[in-house]
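Only one protein chain is missing from this complex, and each of the others stays in its spot.
Letters A, B and C name the chains as they come in the text, with residue numbers starting at 1 for each one.
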Amino acid sequence: MAQKTIDRRWIFLLIFIGVALPLIFIIGLPIETTENVRMVYEMVENTPPGSTVLISYDFDPASRPELYPMGLALVEHCFQRDIKVIFTALWPMGVQMAEDVLDVMRQKFPNKEYGVDYVNVGFKAGGIVTVQAMGKNFREVYPSDMNGTPISEIPMLRGVKNFDNLAFLFSLSAGSPGIKEWVQIGHDTYGRPTSGGVTGVSAPSILPYVNEQQQLTGLLAGLKAAAEYEFLMDSPGLATSGMDAQSIAHLIIIIFIIIANVNYWRANKAEKGGK
Amino acid sequence: MRKFLIFLFLFSAVLWAQNLDFTAEDNPNDDGSAILLKWNAAEIGAATLRITKLEENGDTTLVYLSSDVIGQYILGDGIQPKVPANFRLQALDVTGNILAEKEVTAVAKAQWFNTNKISLLIMAIILTAAIVYYIFSARSGKELYIRKIAGLESIDESVGRATEMGRPILFIPGTLDLDDMQTISGLSILSKLAQRAAEYEARLIVPVCRSMVLSTAKEVVKEAYLRAGRPDAYDPDAVFYLTDDQFGFVAGVDGIIVREKPAANFFLGAFYAESLILAETGFASGSIQTAGTAMPSQLPFFVVACDYTLIGEELFAASAYLSKEPHQLGSLKGQDLGKAIFLVVLTLGIFLEIIGVHFLKDFLTIH
Amino acid sequence: MKRNIPLIITFLVGITVIFSEFIPHYPFGMLSGELENWFLIISGFAILLGQLSLFKVNILKIKFKKENWQYSVITLISVVVMIGTGLLWGTKDNTGILGNGDQIIAVMGSKPFDYLFDNVYQHLQATMFSLLAFFIASAAYRAFIARTTESNLLLIAAILVMLGNTSLGSFLTSWIPEAISFLHLPKLAEFIMKYPTTAGQRAIMIGAGLGIIGSSLRIILGIERSYLGGK
Partner (left out) sequence: MVHFFEVLGIWIGALLTFAIFSFLYKDNPFYKVAEQIFVGLSAGYWFVYTIFFILLPNMYNPLTENFAANWIKLIPALLGVMMLMRLIPSIEWVSRFPIALVIGTTSGVFFLRYLKSDVINQLTATIMNPFSGNNTVMIVGQILLVIGTFTGVVYFYFSKKHEGAFGVTARIGIYFLMISFGAAFGYTAMARISLLIGRLQFLLGDWLGIIQP
């Protein structure tokens, strides 16, 4: 067939550039937000400033690309609204993930003070049993924070005795123990608003908890949800740049498909015309 | 007065205990290593239910904590067949006070047949019978029809092209081990292809990534050359091992494709993400490409990037089509009967669901 | 002896595995687990066998100075270095022949084997895998051309899903009124994935499943013998 074809190395080059540039210069393409993400956003928006919330980092580096941007966006939102945050982890590696988020936040919010605006109480083994005990008596589970400072000496924890003193619970979860445990205890037993973020793969099994009983108040699922959250906050970041790169790459592919079809159609026409 | 209060307390405790329903029994369909615990504390209004196991030496171990007032739990730890085990259920209120408690005993037993798998057994028997029946009827000389498989036209074309251009044919029997049925199917197609290649004096390259596949593929190719009457043309280094690593293997094969520039590539067997890397590199070197796999996730890439694709079951049918061996044709016919049964049961099941009868679906779901 | 005993082994083992699925009672229930454990050990030996043939192929290449033999030297050095460091000082969770290599860890930050794994192997693997991003584009350019009904369907489904999965899709169709919101690209993509795609995948799974069942059965019954080499 007399059909013009482009050297595919041009496609390779454009894909490379099309993915690299949005990572360096964030475009922030508009994103249609979904109900589940809006619910999470509203939950944070409707939390009165000065309240205390708990965010649990229940994942390890393998799920970092998806869950870390969520952790980043959520904490930033809380800090913007002067909400105090307790960081914890049901996964040992989660502590490091929380610290990575805090490193970024310390630069963005230099005025936030450890112990007054946020605290990291570290990793606790035991899964559901620990969560249950935490709900009943917070201090029994966490006599001190991750640096060994006794809870009684941490100003922001003075009024925190159990889950009743927390505005909401949030789990960034890559499996078990994780979001299911927080739903079963945090919401089902103690009736606290509970929400979370999960990887794209595990989303289908968690989504049923977003129901009329509001076992979960919304859910962030995968990188796209993280990008939607950044969009709602009007603060494009890691997830947005990733989604931008995706969109541009997809656009490049589609443009090439169109070029190929136009070429084919022309060649066909020329062939017919020649006859 | 005090006595009366104590009496009242005890009496009410007894009343509550009666409302607390707690049973322990052998968990069915297992080897006797689990106990099924069920409770119903709906009338008590407990916040938490605590189940403990009472050991012989007087110790108690926590089995389960639940916030569901009605529920069940299968305990599979520390249970032995024919040994009685004692359990205690305590219903607790929000502050942790015991509202009621109850003790039960159960003995676990091992079963000889798992009744939950009856639908699986029935299907297994029907399929086995159909396949075996058709294999024997094919062996006894009955002609079995098999429809044309489009992806197979490429074999003659490929061998011809390779001979004409003086370039080799590349064959990859997938990236899984010999125990995968797709690998075995790939190898039996290799047997036919190698024979054709031997007849036309086309060179064959077979890189493999599993050592068990290596030795079998070597024998397959050697015998094919023998059958073609060209044992002298057999090159023992034509089949070789690269590495067990998925992408390490791909890196190596990509190198082979760009350097040897095969006239035709065959990717027949089990493939994962490497499918598209291989097919695109092969396309760029100008080879005719035939692929076949039963991996649903990789078929889109082969369909898009290769000239001919054997889709799913066609990979298995291909070796029957090529060899025309009665046992392969018979088996294929048996599998077709399996599909026919599938379609009948599906239609019947959907009809029953529409008129509101859920018996069939429920029966099939239990296994 | 050379042929029949293997066939008998295959038959007995295959039948045992199938029966043990239906019989939970001891010893059937645990038999298939034990067999799978054996399987692991035997395939472990098979991997060793592969390494030996890799050595053989490359040494022969160097010995006879075949084309590109210099590269075989690199292959051999890489294998030997990886095996050597692994066996001598072990891996992250295992001690090697020469102990734990604490002094080396003090200098390098990790064991040599893990260092190579993290800084060489993982990067090579991730990069090789990421080539797919490029190839998916070039394959789409070449194949998604509207020629026949089949290729039209292929093309349309691919483009709709590709658009629907990114911000682009929402951007293009967010103006569509709520009443016909199913035409929003993200929703349309979800619809295609959920229904027709599932149907197609299911049909392939059922066909392929039956093919595998048929082959397994022929192997267990000793009708299919090609895996023993030849016919």
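Following the convention adopted for this analysis, a contact is a pair of C-beta atoms (placed from the backbone, for glycine too) under 8 Å apart; a residue touches a chain by one contact, two chains touch by 3 or more.
Keep in mind that what you see is a predicted model, and the values were worked out from it rather than measured.
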- [ ] From the touch rule at the top of the page, work out which displayed chains the omitted chain touches.
- [x] A, B, C
Task: Touching residues (missing chain, whole complex) on chain C - done: 2-3, 5-7, 9-18, 21, 32, 34-52, 54, 68, 71-72, 74-83, 86-87, 90-91, 94, 106-109, 113, 115-134, 136, 140, 144, 149-151, 153-162, 165-166, 182, 189, 191-210, 212-213, 215-217, 219-220, 227-229
Task: On chain A, residues whose C-beta touches the chain left out of the figure - done: 9, 12, 15-16, 19-20, 23-24, 65, 104, 223, 241-242, 245-246, 249-250, 253
Task: Sites on chain B contacted by the missing partner chain, in the whole complex - done: 119-120, 123-124, 127, 144-147, 178-181, 211-212, 215-216, 242-245, 247-249, 251-252, 254-255, 258-259, 296-297, 299-301, 303-304, 311-314, 317, 332-333, 335-336, 338-340, 342-343, 345-347, 349-350, 353-354, 360-361, 364-365, 367
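The rule we apply is simple: only the chains that are shown with their structure count from here on.
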TODO: Classify the chain contact graph as line, ring, star, complete or other.
DONE: complete
- [ ] Tell me, please, which chain's centre (mean of its C-alpha atoms) is farthest from the centre of chain B?
- [x] A
Open item on the list: Quick check: how many Å separate the C-alpha centres of chain A and chain C?
Closed with: 29
Open item on the list: As a quick test, compute the distance in whole Å between the mean CA positions of chain B and chain C.
Closed with: 14
- [ ] Could you grab the centroid distance between chain A and chain B? Build each centroid from C-alpha atoms only and quote it in angstrom.
- [x] 33
TODO: Hunt down the residues of chain A that sit against at least two other chains at once, touch-wise.
DONE: 8
TODO: Name the residues of chain B that each touch 2 or more other chains.
DONE: none
TODO: Under the touch definition given earlier, write down the residues of chain B that touch chain C in their complex.
DONE: 29-32, 81, 110-114, 117, 120-121, 124, 127-128, 131-132, 135, 177-178, 181-182, 184-185, 187-188, 191, 210-212, 214-216, 219-220, 223, 237, 240-245, 247-248, 250-251, 259, 273, 276-277, 279-280, 283, 294, 296, 299, 301, 303-305, 311-313, 315-317, 327-328, 331-332, 334-335, 338-339, 342
Open item on the list: For the complex, give me every residue of chain A touching chain B.
Closed with: 8, 128-129, 132, 136, 184-185, 188-189
Task: chain A residues within the chain C interface of the complex - done: 5-6, 8, 11-12, 15-16, 19, 29-32, 224, 227, 243-244, 246-247, 249-254, 256-257, 259-261, 264
